[in-house]
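Only one protein chain is missing; all other protein chains are in place.
Our next item is chain A:
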Amino acid sequence: MTAISVSNLSKRYGKIRALDDVSLELEHGEMVALIGASGSGKSTLIRHIAGLEAGDGQAGKISVLGEVTQSGGRLNRNRRGAVSVIFQQFNLVDRLSVLTNVLIGNLGRVPRWRGTIGYFHRCERNKAQAALTRVGIPQVAAQRSSTLSGGQQQRAAIARTLVQEARILIADEPISALDPSSARRVMDVLADINTQDNITVLVSLHQVEYARRYCKRTIAMRDGRIVYDGPSTALSNAFLAELYGDASEELVLPDAPAEPMPVMPFGQTSRMAVHHLNA
């Protein structure tokens, strides 16, 4: 089954072509990396799939799980919520408690009046608490979200998407504002959601190491176009240099091995490794 289908999507900001006739398909259950240098169009593509922006022209169309979310530059607002989104800057509401931030994930699913007055059932609260436990931060539920560290805030944001119960999760550079150990934790949680809950994950990354380690398939963008779509194992440093020229330096960590490592998440259980081998 097709989870996300983008066809002929273009977008212009002034003179800059942010997206240039982009088409891609994601099968259900995949975990796909989206890489590219700054300004290559990753974020723009993700904002379109999230339903935050509409493309230009008549040709562009995006479907999620077979339902059209935008076509010909017109958004179908009723379909927002079908895709859950994680952002680079976490985008929690600072002055609300962590639990309330997680409960916000319910807003698209509960009756409108209940969401508006903030009346959530006990089972919804329990589910929000369980989501926080799942991402490893059950103890912070009552704190204001501004008191959390960056890595904890990003995990709280993931808990919000778990409560939303969307079949698809897209993440816009979820780890580029984090230190390496927090980044690995967040990527581990995303990989776990992908394998355990069978949720389709599209994650944009600034550094290709994480794509190699966590995702079997990588889509690479440059100047608003898709320049590579295939197995992550083929992304050697030499190939990246061929795709991006000098800009490839910003995609590769200086101490990274020149050849890709086998797809194997850090600190994952053997069950997950088996999953990766089987798949």
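Assume a residue touches a chain if its C-beta (ideal position, glycine included) is under 8 Å from a C-beta of that chain, and two chains touch if they have at least 3 such contacts; residues count from 1.
Just so it is clear, contacts and distances are computed from a predicted model.
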Omitted chain, identified by the protein name its UniProt record gives, among "Flavocytochrome c", "Phosphate-import permease protein PhnE", "Glycine cleavage system H protein" or "Response regulator": "Phosphate-import permease protein PhnE"
Candidate in contact with the missing chain, chosen from A:Gly29, A:Gly81, A:Gly136 or A:Gly150: A:Gly81
On chain A, residues whose C-beta touches the chain left out of the figure: 50-52, 80-85, 87, 89, 91-96, 100, 104-109, 112, 115-116, 118, 157, 160, 164
